[in-house]
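Complex shown without one protein chain; remaining protein chains in place.
Coming up: chain A.
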Amino acid sequence: MALVGNLRDFALADFLYLIDRGYKTGSLQLNRQSAAATLYFEKGKLLYAAQAQERESLGEMLQRTGKLTPQQVQQAVQLQQTDGNQSLGTVLVEHDLITREDLQRHIQTHIEETVYSLFGWPDGEFCFNAGVKLDRDDVQSPVPLGVENLIMEGVRRVDEWGRIKDHIPNTDMIARFVDQPLEKAKSINLTPDEWRIFARINGKDSIKEVISRTGLSEFDVSRIVYGFISAGLVEVTRPRPPVPATGRAGAGAAAGAPKRSLVSRIINRIRGM
């Protein structure tokens, strides 16, 4: 069953979080005005991303980045035509025009840049089809990418105060690590400013206090914390209201908790309806 919606309401960062945590396999189709992009995921990791309007071929990309000369590209294209069904990537590797690792690194960078550019879409229809797999030869398929870093970098490039405010409505909110944050953090690269904030998240101090300790602006701190939230490292909570001194400290029962017998009576009645 397809998951459909609009990026205006459910941001790309939120969707990538869902893919990651839901360990999803499938294709994500994005459409905005005349632009379109497709992303493929396997078990929560990104395999491939491309924009439909891309005009640059693999050969052109490698030439632009200085990895191949125009003559080498031309030679590879001719060999590809001779070899028949082989992809250009396979021809390049088999004829030692590029190493497999170099080729994959360039494709990976291209995929990452494609995804980052999608973070700039303020809206756009999305449709995720679970189970759809990428049909692509091994040489041109880079190592599956964890989406946490993509989210962090993508969010760094987003300047949407409104979206940030959805997650951090005010600076009284308290940031704390979600379960096993260190495990997730191992694969995330942080900038010095991000580290400054990361190190001050303790589940007790408000965002306001973090702002005052780091000397960074409210926007910068909120944007960085939003990045942590989007990557699933951190969650924010409201400060707990103070417990009245006379409050009952029952074992697991909130103050004013209903009696068990009353709840049982309601359950029995509902069951019998």
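Quick note on the criterion: contacts are C-beta pairs under 8 Å (C-beta built on N, C-alpha and C of every residue); 3 or more make two chains touch, one makes a residue touch a chain; residues count from 1.
The rule is short, and it goes like this: contacts and distances are computed from a predicted model.
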Query = So which of "GTP-binding protein", "ATP-grasp-modified RiPP", "Thiol reductant ABC exporter subunit CydC" or "Ferredoxin" is the UniProt name of the chain that got left out?
reply = "GTP-binding protein"
Note = Interface residues of chain A toward the undisplayed chain are 1-6, 8-10, 14, 17-18, 21-22, 166, 169, 235, 238, 250, 252-254, 256-260, 262-267, 269-271, 273
